[in-house]
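Contents: one structure, followed by commentary.
Every protein chain but one is kept in place in this view of the complex.
Now for chain A:
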Amino acid sequence: MNINLTLIGQTIAFAIFVWFCVKYVWPPITEAMSARQKKIADGLSAADRASLDLELAQEKASKELQKAKEESAALIDQANKRAAQIVEASKDDARKEGEKIIEQARAEIQQERVQARDALRAEVAAIAIAGAEKILETSVDAKAHSEMLDKLAAEL
């Protein structure tokens, strides 16, 4: 129980141990610990972020799906409308075409009738002249009577 130099020796030893601990022991351990803490915190926040991202992505995907459905519905609608229009238009065209053909046919018939009538008239005129010649027993000077004949033909 004597107080002696051990006192000073112990103080020196203590000082050296503290110095060593401050310099070489404490920093690497606490750095590793805080680095690990940071790593874990980062991991957790990354997981949080990922689940949030997933939620967002799911929301976005369902939105996209909805949009696609709407678009396709609109497209089908449009296509239907367009088809109906085309059908309507082609019907119209066909009708017009038919009318035109009928009109043309009518015109041709008219023309042919006129021609036939003209031909008939000319023939009738010729027959009439021939008849008249027979009746008169003399030839009719076609030139001299052409005016009269034409008149006759027009009256027929």
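What we mean here is this: a residue touches a chain if its C-beta (ideal position, glycine included) is under 8 Å from a C-beta of that chain, and two chains touch if they have at least 3 such contacts; residues count from 1.
To be clear about the criterion, contacts and distances are computed from a predicted model.
A chain of the complex is left out here; the name its UniProt entry carries, from "Sodium:solute symporter", "Glycine/betaine ABC transporter ATP-binding protein", "ATP synthase subunit a" or "Multiple sugar transport system permease protein", is "ATP synthase subunit a". On the side of chain A, the interface with the absent chain consists of residues 1-11, 13-15, 17-18, 20-22, 24-33, 35-36, 39, using the contact rule stated above.
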